[in-house]
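Note that one protein chain of the assembly has been removed; the remaining protein chains are unaltered in position.
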Amino acid sequence: MASVKRIMSELAAYVAAIADALDNKQVGQVIDLLVKAHEQKAKILVIGAGRSGLVARAFAMRLMHLDFNVYVVGETITPAIGPNDILIAISGSGSTRLVVTAAQIAKEIGAIIVAITSYRDSPLGKLADYLVIIPGRTKIARRDDYLARQIIGEHEPLAPLGTLFEVSSMVFLDSVISELMARLGYTEEKMKAKHATIE
Amino acid sequence: MASVKRIMSELAAYVAAIADALDNKQVGQVIDLLVKAHEQKAKILVIGAGRSGLVARAFAMRLMHLDFNVYVVGETITPAIGPNDILIAISGSGSTRLVVTAAQIAKEIGAIIVAITSYRDSPLGKLADYLVIIPGRTKIARRDDYLARQIIGEHEPLAPLGTLFEVSSMVFLDSVISELMARLGYTEEKMKAKHATIE
Amino acid sequence: MASVKRIMSELAAYVAAIADALDNKQVGQVIDLLVKAHEQKAKILVIGAGRSGLVARAFAMRLMHLDFNVYVVGETITPAIGPNDILIAISGSGSTRLVVTAAQIAKEIGAIIVAITSYRDSPLGKLADYLVIIPGRTKIARRDDYLARQIIGEHEPLAPLGTLFEVSSMVFLDSVISELMARLGYTEEKMKAKHATIE
Partner (left out) sequence: MASVKRIMSELAAYVAAIADALDNKQVGQVIDLLVKAHEQKAKILVIGAGRSGLVARAFAMRLMHLDFNVYVVGETITPAIGPNDILIAISGSGSTRLVVTAAQIAKEIGAIIVAITSYRDSPLGKLADYLVIIPGRTKIARRDDYLARQIIGEHEPLAPLGTLFEVSSMVFLDSVISELMARLGYTEEKMKAKHATIE
């Protein structure tokens, strides 16, 4: 299956391209917000639908390893969100209705909204206090080779539906974790102590 | 936050390196098994703990979009697994106890075990009928530059705990989905019809 | 802990009181709808927030044992809902926003809405095509004894928040399962064959 290896390399190349397209200022503001939240033990809730929801959970798990006070909307022991708590909402389109409704509720309560999305002008983008734009498939500068065109969808896309957004968001958020480790002085060993032991 | 962009690029580079290290024969056998399962509407269950479990779910969601008969162990409507059904188990270490126990139960029942792991000789690796080795952090050929050494852990790793395995597995399985689309003749449009509408 | 036994008996007595208050016609219509859905393999999605969501899942699991084509909104392999599919929404207040939003989406798509709620005039109640009213705490005829008054909330309630609704809904839906077994000719043995084997 040489093609699987080739597609995997191409996906990796696109994640690198998306890294290049990130706005350092947006990213820096979110990192600063998270560092302050860690210091103040502020409550953070994450939300996303479908595969974006899985990416949100993967991020929340690492935030827990870093001793953040973090919860996943919809899980059992998630408490009330209150004023000045933080909601991190992940939605490529920025218009997933249950996610937007959740962000609206949080906004009404006075929480801070962080949006990870491809669209600044989406309903979620407009609600956000902090925003990181992860360019979606249509936004990536088109490259010349056949596979590149396939991935971005000129032919049948190799990364269907939200795949590029989801994979890029996951790698982006893992990079945020890495930066937080440095900023907060956490070693891998220290994170391991929090890692679930019943699994 | 130039460093976040740099880490993200490095993570992407490592995913590409892992793509190179894949065994085409292993991958080909799993693709063939899945194509046959699609044809025969065989039941597929996926399992993983922690972030590997999230990767398993992300894969299951796309298999559902491709009309596979797929379930996630532990979710509400997951039925009995029986002889000749398929269990896809994801575990970097291959020794996550609840995952290994689940694989043992499935094996006793006569199911086919597919393992995605870094360790062929792990308890999960030994139980597997089909195996795809995704090299873990320690297995990647060490590169010279500072960030590379950081990622693979000579200094404090930039990708702590199972991060490299999880990200690589996610991109690998998305590449499998892409190959399955081609083999089974699915367009993105056709997959979209199955995509959850309440979200 | 004699008091725990006493509270448990009182809760049981209230569930019995709620059974008396059920509207046979409402219940009969939902049973008929489900029998028809079974026959036609119609898609059923269930939804609820918090503990009502857990009750929804407990019901979905038994429907799966009865070979219904049933899914839980928000779980991994839940597909699109379409026209004439069924959404069963559980909400005591009938105004849980994410549940109401989900019901609105389903309604726009042309799905059939079944609401299990305490309030006919709630947003969810108004959206519903089929409705079963499970009386909430304030609706139960007040009894004389001390514990009864405690449970219904004259003093500090013994069954706080939505407890009475949730417990009553669970027992009600298990009674619906029992009736469906009879109507569809399922034995316990037949249901057992579908019961998850990896657990």
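As written, the chain order gives the labels A, B and C, with residue 1 at the start of each chain.
Heads up, the rule we're going with is that a contact is a pair of C-beta atoms (placed from the backbone, for glycine too) under 8 Å apart; a residue touches a chain by one contact, two chains touch by 3 or more.
None of the values given here were measured: they were computed from a predicted structure.
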Chains shown that the absent chain touches, full complex: A, B, C
Touch criterion as defined above, residue of C:L87, C:L131 or C:A196 at the omitted chain: C:A196
Hidden partner chain, touching residue among A:L33, A:I81 or A:A115: A:I81
Identified contact with the non-displayed chain, of C:A13, C:I109 or C:L184: C:A13
For chain C, the residues touching the chain missing from this view: 1-9, 11-13, 15-16, 18-20, 22, 24, 27-28, 31, 49-51, 54-55, 57-58, 61-62, 65, 96-99, 153, 156-161, 163, 166-167, 170-172, 174-179, 181-182, 187-188, 191-192, 195-196, 198-199
In chain A, positions touching the absent partner: 45, 47, 57, 60-61, 64, 70-82, 87, 102, 105-106, 109, 193-199
Absent-chain interface as seen on chain B, which is shown: 49, 53, 74, 97-98, 101-102, 105
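The criterion applied here is as follows: only the chains that are shown with their structure count from here on.
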Same or different contact residues where chain C meets its copy chain A, judged by the half mark: same
Chain A-chain C separation of Cα centroids, rounded to whole Å: 34
For chain A paired with chain B, centre-to-centre distance based on mean C-alpha positions, whole Å: 20
Sites on chain C at which at least two other chains make contact: 74, 102, 105
